[in-house]
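One structure is given here, and the rest of the page talks about it.
Only a single protein chain was left out; the remaining protein chains are all shown in position.
Let's turn to chain A:
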């Protein structure tokens, strides 16, 4: 793809984000789109958010589980950028009005105390460079029609990142078993599913190492203080007004988030029915 088209598609994603609209998948309109093109479109999309006053606060890793990789036909994760308007604190009520077609994922977040500069980064470096880990929810959202995404679509769309909330219990990765720690996910007090850290690339630290190496190759900085959402340890969970989700990580603690309001897709559906 030429640079003009890349810029235009990044702009279209930004406009869709601002106007809460969805787009026809790029992979339908431009079947020749490559993963490299998609990351460049993502860069433009983020550039527009930064121009509007946001700052980069971290990264998210996506496509880390085997079922999702098989579904998308890719055998490595992807990543997106976390920006300052995506942050919610535990205890906040998340406003669905600001999202298009959100779904929740339970994850472990890493907060770095040292820069991680790939290539050559291993999971051991990740543990060394991590200040602490916390349980968290990533609320993914898609600016693509009906989540009809292929890997290039989600990568261009900032890895389908929406917003996120970090739990308040901080854990020292040297005192935890990141691979075997259980993950218990509840919705409105009912058990939804259980899993373990190994769901993410065999161990969440492996996913963070992958990210450091991938960013290193692309020349993208990966700095101390950044938040890294390491990848989903649960299935995608539907959320609606009044729901409360809690995820609890064995040996660490929990993160809860409540939701209010109506998503853009819900509002549109209700208008059509009226």
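Here, a residue touches a chain if its C-beta (ideal position, glycine included) is under 8 Å from a C-beta of that chain, and two chains touch if they have at least 3 such contacts; residues count from 1.
Keep this in mind: contacts and distances are computed from a predicted model.
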item: Protein that the absent chain corresponds to, by UniProt name, given "Alpha-ketoacid dehydrogenase subunit beta", "SoxAX cytochrome complex subunit A", "2-oxo-3-hexenedioate decarboxylase" or "ABC transporter permease"; value: "2-oxo-3-hexenedioate decarboxylase"
item: Contact partner of the left-out chain, one of A:5, A:87 or A:196; value: A:196
item: Identified contact with the non-displayed chain, of A:18, A:124 or A:180; value: A:180
item: Residues of chain A in contact with the chain not shown; value: 66, 177, 179-184, 191, 193-199, 202, 248-251
